[in-house]
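Note that this complex is displayed minus one protein chain, with the remaining chains in position.
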Amino acid sequence: MRRCLPLFLLLLAGVTGLTGANGVPPGRAALVAALLAEPDAQPAALRALVGVEDEAILPVLTAWKQGEVFLYTGADGVRIPFRLDTAPDDQGRFAALAVADGRRLLDAEGRPLSLEATALKPIDTDGAIRRAMRDVTELAALVAPDVATRVAAADRLGQGLKPEHRPLLEKRLQVESSPAVRRALHVALALFDLASGEPARQLAAAAVLEEKDSLAGATQLKTLIDQAASQPNTVDSAVVARAKSAVYSIETHYQVVNFVGTLFRGLSLGSVLLIMALGLAITFGLMGVINMSHGELMVVGAYATYLVQDLFILWFGKSGTAFSWYFVAALPAAFLGAAAMGLILERCVIRFLYRRPLESLLATWGVSLILQQLFRLTFGAANVQILSPDFLMGSVTIRDVTLAYNRIFVIGFAIAVVVALVLLLTRTSLGLTIRAVTQNRTMAACMGVRTDRVNMLTFAFGSGLAGLAGACLTQLGNVGPGLGQTHIVDNFMVVVSGGVGNLFGTVLAALGIGAFDQVLQPWLGAVMGKVVVLIAIILFLQWKPGGLFPSRSRNLD
Amino acid sequence: MQRTVLLSRGQWMVFGGITVTLGVVLPLLNVLLVPGHPLQVSDFTLNLYGKYLTLAVLALGVDLLWGYTGLLSLGQALFFSLGGYAMGMHLMLMIGKRGQYKSDLPDFMVFLGYPGLPAHWQPFYSFWFALAATLLVPAGVALLFGFFAFRSRIKGVYFSILTQALTYAAALLFFRNDFTFGGNNGLTDFKTVLGHELNDPGTRRTLYVLSVALLGGVFLLGRALTRSRFGQIQRAIRDSENRVLFSGYATAHYKLFIFALCAMITGLGGALYVCQVGIINPSEMMPDKSLEAIVWVAVGGRGTLVGPIVGALSVNALKSWATRAYPDLWLIVMGGLFILVVLFLPGGVVSVPGRVSAWWRRRQARRTAAGVAVAEKPVPAPGEKSAESASTP
Partner (left out) sequence: MKTDWILTVEGVNKTFDGFKAISDLNFYLKRGELRVVIGPNGAGKSTFFDLITGRTKPDSGKIEFGKDTDLIGLNEYQINRLGVGRKFQTPSVYTDHTVWENLQLSLKGPRGVFATLFQRITPAQRTRIDELLEVIRLQAKRDWRAGALAHGEKQWLEIGMLLAQDPELLLVDEPAAGMTDDETHRTGELLISLAGKHSIVVVEHDMTFVKQIARDGELTVLHQGSVLCEGRFDAVQANPKVREVYLGRGK
């Protein structure tokens, strides 16, 4: 704090500390002084605000620039700058609020002053004043309460390279506690050093930039290297060598970061594919039924989530923590909704078509048409609005890699679903009977397994998984009647390339296709990426016609 | 087994009767009678029928693959659209300066800021090149895809799923503006074909007659094919592919041939469709469109040549009516129809007379000759392909 004192002494209006003698914060007092100064003196008066920590500065300056600050001359001749309240009163007039303390101005009779906006003449600005304002706002951002604003300000100042900003950055570094801002400040200072032309400082700067993995630093270092190439002898050779190694190191870092980021996105996409495809793998792989309406069962889950959300809005309102929990309630609702639909489907259509895949494909396509139209009639053709719960919004950044919470959630959820599924199939009696029916329907029936019931439950369970996938999808994209159709092709691809009926293969295929898709997308764009994935799968099946883990059968066909 | 004839005398008469009615009588009723006359066939109706007939060609293509060879291809809409696009490209270039932008370039190219006509569009100034492309482009795609699919013995639902993916991928490509085929909007606003105005009733009538001829020709081709040795092998592949393979036939070659042939037939149908409908866009090649064609075949009766035609015409007529009368319910009706046919009428509509008479004969036999063994041909197994076995003695 001691080093800050000289700065404070520069302030106008006899400020001695964080608050002025008359209780007005220092920034406001200086603001008022600047507003009241003669136009010629205003830029200098404004510059006095540089480095002052006061949240009021930014909004007042913005208002000034937009012509929303006015002058009131009281009966005693005292001039008071003021702004208007945001909302008018019932006569269409605005309350006048003093810039200094935000209190309402009083007229000569001591009544609160209300004015008509059109009748007022704002305090003017000109080019010089606006330039001064920009200097102040840039620096004001450095002390803003929001971390991201401070980081952005430090980045900007580091690239602006105005010598007078350097001390301010150093000063801020003294008191700054946020690691992200500190890093940005270090980088900014290093950029200043890099521009200094002194080899010793440049070397140190290159080291700092390398350590902090600064992208802006890499750009500046490259400029320096280019400069050394075009104008020899202007840059020390040791500095060039150091700069080159630093650039290499930084670029390597960002390659890794991008790769990890892509991998993460691929993993999350693969997880969505996986949750969707697991249900399909059960109905297709274990039961020999091609369910073209699987996508629509997914949409049932998505709409169930939507309904639960609306119920929560009805009960708790849109804001508040209670609302955020709607998603937790929506998961079982989505599962049960889709499972119930699957149950109806199984009883009415599927049970006549076991082990007749082609017929089941055709009949369930009919079902999918009917369901799509029912969605359209019930919920409308447009997408429905689904709000993300608080805990799924935002992201966390680890070593420059940004991980969105909703994607993390999807990955975790997929893992949970797979674990639950494996446990269900291997550790419960239902799982045992499912596997028995899968392997030999007739024999299982002879052993007293009620195959009919097992089929029903298995199909309902697979459908329920589709519902869960639908609930997950609501957090990643739009929900409309056609949602199922956009995913069904991908789903089948996953099941086919994984090896039908093999859950482990399905997991690998889903993650593989998801990652492959994400790796290709930056190069080829979304559509071409998809096309290439499809071609790759067709070629992959040349090599392994039965998918990753083909199921062997000794039958003739 | 007696000498195979294409059609018996009676069948020729029925075939000729229907062809003449559709191809000569209806157009004459359109030309000779004044509008408003109870028997007059309006231009609109004739055009609509022409569209149905090309869709019936698509259905025949589906059936030659599915009903006769056991290959349920969800890629037929792609071949139909490819044929349509090839013809559409020619029609697009024939617009000339009559487009909105008064440019030699097609409107969408002006709109998207193309510097000039892309090289692969150039040859489509020639009608005959475009016509060849309607055959060869679908055939080429079918050969390439089929080569890989059949080589790795992809069959049954796997084949369906992969052809679905193929169609889907192609549709995604055609939706892109930079794929040079007009993106979302596709190709439209055609003006002339071979110098004739497309909205002239005479041109439309000619296109309609051509559709009748194409359908008739494809029917006879299908008839010849399915009654040949090749056709026997086709059905053998459907019923027991391994037996065919172990009898020394390279089944993959047979499947590739019929797949490519059907792609060509379908492509031709698509070309005539586009001439009459006046637009082709990527939504025509979505897998859904293939499935719709499969519905026609299933409803009409797969594994017969009459079934797909009956199915395509009747379901489309129903669709035209229902989408106007009950627009919200149409998809539900079609879905329901499909489920019912798959579950309860695997032989389709054309199998109904055979089923009824079989039931009647059984009933009679039980009544009159109870206890007496009747030495006669076995009744075909109920449902499956009964119509086909009835038509091939």
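As written, the chains take the letters A and B, and residue 1 is the first residue of each chain.
What we mean here is this: contacts are C-beta pairs under 8 Å (C-beta built on N, C-alpha and C of every residue); 3 or more make two chains touch, one makes a residue touch a chain.
Quick caveat, the model's predicted, so the values are computed rather than measured.
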{"item": "Candidate in contact with the missing chain, chosen from B:Phe15, B:Phe179 or B:Phe257", "value": "B:Phe257"}
{"item": "Which residue of B:Val41, B:Ala133, B:Leu215 or B:Ala236 touches the chain not shown here", "value": "B:Ala236"}
{"item": "Touching the absent chain when the full complex is considered, from B:Gln100, B:Ser228 or B:Gln364", "value": "B:Ser228"}
{"item": "Missing-chain contacts mapped onto subunit B", "value": "1, 225, 228-230, 232-233, 235-236, 238-240, 242-251, 253-254, 257, 377-378, 380-381, 385, 388-389, 393"}
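Keep in mind that, in the parts below, only the chains that are shown with their structure count from here on.
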{"item": "Separation of subunit A from subunit B, taking each centre as the mean of its C-alpha atoms, in whole Å", "value": "48"}
{"item": "Subunit B-facing residues of subunit A, complex", "value": "290, 349, 352-353, 357-359, 361-363, 365-370, 372-374, 377, 485, 489, 492-493, 496, 527-528, 530-531, 534-535, 537-539, 541-542, 545, 556-557"}
{"item": "Complex contacts: residues of subunit B adjacent to subunit A", "value": "72, 145, 148-149, 151-154, 156-158, 160-162, 164-166, 168-169, 172-173, 175-176, 240-242, 287-288, 291, 294-295, 298, 328-329, 331-332, 334-339, 342-343, 346"}
